[in-house]
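Yeah, one chain of the complex is gone here, protein chain that is, but the others are all in their spots.
Let's look at chain A:
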Amino acid sequence: MSEGTSQEQSRLWRILRTTKQMCYDRGYELTEEECNISLADFKLQYVDESGAPQRTRMAFTARPTPEMLKKYTPLPRPGNPEPSADIGIIHVEFASEPSIGIKHLKAFAQLLHEKNYHTGMYVTQAAPTSSALKIIPSILPTVMEIFREEDLLVNISRHELVPKHTLLSPEDKKRLLERYRLKETQLPRIRMDDPMARYLGLKRGQVVKIIRKSETAGRYASYRWVV
């Protein structure tokens, strides 16, 4: 086997592992073994006879866990006493084409629509064209997230300088705001395109709790409002 193919294999192995860990951290149903698949197992499952890894075989779907469903359920309102969770099945696909245009994203959107997936994640080798990205808001409420392969080579949440981010449920958020007598606009903010916000798939209006190590206090928690 040549140097290039083995490099490509380990590259895709890392990407798949990070993607699965990301879904696990968001709260989807995945097993530990799946998230920490070994390179040998990866080769067995996803590499064909010629040694080239098959991106189409790497696609997977995952259901949200009950805890995740609870976290994403909005607070009951007078008009809507029994709100349903704003989350569902995620479908992850890895693009085998080197460049992505409108047609590819349209086809992926069509697939999400047909299979009734709530969220779609598309991992591409190069950035899609600018006009292709314009169709992402047009398919709401279906969520489509685009990740570049090179952004998933390393799991950024495991880096020692990245503090722990946890999403607050609407109930927790309400309690926090009451406890500190705040309006949500008075919280510090985090951008939606922040790498950790993208990792957790945060949406506008949610609040994340960020727990840092502190020399003086041991642990220090801060809260950020997603904008």
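Rule of thumb we're sticking to: a contact is a pair of C-beta atoms (placed from the backbone, for glycine too) under 8 Å apart; a residue touches a chain by one contact, two chains touch by 3 or more; residues count from 1.
Basically, contacts and distances are computed from a predicted model.
Entry comment: the absent subunit's protein name, as recorded by UniProt, is "RNA polymerase II subunit B1 CTD phosphatase RPAP2 homolog", drawn from "WGS project CABT00000000 data, contig 2.1", "Signal peptidase complex catalytic subunit SEC11", "Multifunctional methyltransferase subunit trm112" or "RNA polymerase II subunit B1 CTD phosphatase RPAP2 homolog". Only one of the listed residues, A:K134, A:R189 or A:R219, touches the absent chain: A:K134.
Checked against the full complex, the one of A:A62, A:I87, A:I100 or A:V143 touching the unshown chain is A:I100. The chain not shown here touches chain A at positions 99-103, 106, 129-132, 134-135, 138.
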